[in-house]
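Before any comments, here is the structure.
Selected chains from the complex are presented in situ; the others are not included.
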Amino acid sequence: MKQTAIILLHCPDRQGIITDITKFITDNRGNIVYLDQYVDTIEGRLFMRIEWDLDDFLIPREKIKEYVKTMFGERYEMDFNVFFSDVKPRMALFVSKMNHCIYDILARYKTGEWNVEIPCIISNHEDLRYVAEQFNIPYYVWSINKDHSNKEEVERAEMELMQKENISFIVLARYMQIISDDMIKAYPHHIINIHHSFLPAFIGARPYDQAYERGVKIIGATSHYVTAELDAGPIIEQDVVRITHKDTPESLKIKGRDLEKIVLSRAVTKHIERKILTYKNKTVIFS
Amino acid sequence: MKQTAIILLHCPDRQGIITDITKFITDNRGNIVYLDQYVDTIEGRLFMRIEWDLDDFLIPREKIKEYVKTMFGERYEMDFNVFFSDVKPRMALFVSKMNHCIYDILARYKTGEWNVEIPCIISNHEDLRYVAEQFNIPYYVWSINKDHSNKEEVERAEMELMQKENISFIVLARYMQIISDDMIKAYPHHIINIHHSFLPAFIGARPYDQAYERGVKIIGATSHYVTAELDAGPIIEQDVVRITHKDTPESLKIKGRDLEKIVLSRAVTKHIERKILTYKNKTVIFS
Amino acid sequence: MKQTAIILLHCPDRQGIITDITKFITDNRGNIVYLDQYVDTIEGRLFMRIEWDLDDFLIPREKIKEYVKTMFGERYEMDFNVFFSDVKPRMALFVSKMNHCIYDILARYKTGEWNVEIPCIISNHEDLRYVAEQFNIPYYVWSINKDHSNKEEVERAEMELMQKENISFIVLARYMQIISDDMIKAYPHHIINIHHSFLPAFIGARPYDQAYERGVKIIGATSHYVTAELDAGPIIEQDVVRITHKDTPESLKIKGRDLEKIVLSRAVTKHIERKILTYKNKTVIFS
């Protein structure tokens, strides 16, 4: 595996940006291995992902971010980030009692399907400790009181752990707890949730029961970044499955589990591959 | 084409109903050509569709309904209807300015794909008269004032026409007007609407703009029976199509049109085939 | 969980069968909890699944099969089977080197999603022993020579083990070996395979490479019962996912893995629930 650098950027669309950036990379002997860009003509905004081989690149990797900022950042009012393929993102996995998402994620992790580290699993229940043990990953339990009186304290402990573990993003794998604003602010657009409905339908609790009540003919699952407003963050991925009048709330839950785990894992894949940009509560997903 | 009779029924689930009804038909020399039933175990309710050949049937067709009522109706607290395959349902088609649904419907009509009559097309605009003329179907325009001051009067005229034309059900092919309670009561669960979203997401006006704003990754269309509450009637059929961040409100409208016409036509097909039962604001759809 | 009995049957369609069987059960104080039937009018054949509560049933369970045979079997030329909900089917899981299907299956098994026992995992490679160990399931390896010279011997050993373990059906979770006729005959329509294409397209080896070469816009996966002819047995379940010109053989393999595991698990679910009938190389799948 070659070492590569990745720039994810967006900025007001102006002539010459793509030319300038590709020229900057090739002039410095970087071999571009991925280039995709998208111009949102309604917002007048350019979104871009570029990745290049660092082997012969003349600029030292620790200087790249500074160079990009100096040469393009301010000039183009650019919002950008630089990543390196050999720096694995570090995921904290939050779970509760259901095991389908955690199994799907850990199976991929174990296989090496993802370029990621998962140093810790965090839960408010002991229920899934056995899964963590199967995969030899530390499992931490902080129980949240029914009256939420210790929630602040629990989140503080979780955030300390995550800081210690140098966590770069959080995956809520059917965690079933609302995340406080403090934690959301600490990981802006870096907390991925799976909601078990086709958002914005059936926001909040018990979406399968809501779907059953409404008599829909299709159910869905939605993976999104967590923001302060419940189930209203930027959508990363959705998928659906057809149901019939024969389905019960129970059978919807079973059918939904397969949707949830696949939709969540697709979203996590895109995040790990640094192929998501967010802007104005929406996502641009590079292929 | 053989003449057949169809019973659509639902009632509290009790042992022996299916046996009783099939025995009644076969004892009277009816050859059953279709039998499907579904027991909703949560509601404790049986839903059934049975169709049989009238050729050698001993009971005169005009007496069948009475016999069913006498023999089973009260005993089983049965909600039922009898239809005959040679009595074509008569559809009133309501349109406004967009032509994709009307074309899809009239093409099927012209081909003879549906066992239906369409004696009239009703609109509040002249825009689609040319389509009606292409297919030689009378086109009636009653313009509704912006302040809706003449709405009651217009609906009265429309209902007179429909009575005269012996209309049995109404299809709103992107009609874009809210139907008043009077008309809904006159055609209970016999007005089929197409809503251009995946209900219950994006109820009301401009769903594609709402979908664009929310940044969903999939859009849908929903066909449902019209009830007093807006976009909240029993859902007959839904379908979806995947979109991306590259889609604009305009491209959503174009992609949505194909969804809308197909979803509406599937719902109309099921209605014409007498394969829909409604109960507690949901539908049972026989295959 | 109540104890229930299930009859799966098919026979030439004649009036009275459903009545006779439901009467037989209710007359003997069986409470029917599931009844679904389908008449294939082209084949003139009735397919039926009926399940009832054994609590107050008058006929001893060990006599049920004999009674059904005597009363209906010959009279209606019926092909039937009787199952009991408390007799768990016993699955032998065959794997090779890829872990996505085995993880998906064992996660469901561990959760108790399926009414099944998995007493052994069989492979021709050591690669997935770690997965079996994670889930504490015996893992047996019989290596097949490249020239297949010991294949007969290996299959004999496998069949001995399966006999000892009282295996009732086999799941090939990307096993990648052709099963010999002897084993197929020993488990007729009881070996479930997952083929990584939308059959009958891309039969045989390397279907993702074939799909890439052909330039299809959608790929699929197919779960089917194994018969003597390669990839030609009765199809249980299929699903697809959209791809684009940007996909490589490698990305097809990754996208395909999620399809494969879900499609295989759906098929296994239906088999375990005794909801599949096969007839003339096709399946009837009850819902």
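Note that the chains are named A, B and C in the order they appear, and that numbering of residues resets to 1 at the start of each chain.
To be clear about the criterion, a residue touches a chain if its C-beta (ideal position, glycine included) is under 8 Å from a C-beta of that chain, and two chains touch if they have at least 3 such contacts.
Please read all numbers here as calculations on a predicted model, not as lab measurements.
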Where 3 copies are displayed, count of copies in the complete assembly: 4
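Methods note: only the chains that are shown with their structure count from here on.
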By count of C-beta pairs in contact, the leading pair of chains: A-B
Self-contact between copies chain A and chain B, residue sets same or different by half: same
Mean-CA-position distance for chain C and chain A (Å): 36
Chain centre separation in whole Å, for chain C relative to chain B (CA means): 38
Chain A and chain B, separation of their C-alpha mean positions in angstrom: 42
Set of chain B residues in contact with two or more other chains: 41
Residue ranges of chain B in contact with chain A within the complex: 38, 40-42, 198-202, 214-218, 220, 234-240, 244-246, 248, 281-285
Residues on chain B engaged by chain C in the complex (per definition of touch): 15-16, 18-19, 22-23, 26, 32-33, 35, 37, 39, 41, 242
Complex interface listing, chain C residues touching chain A: 99-100, 103-104, 107, 110-111, 113, 134-135, 244, 246, 254, 258, 262, 265, 287
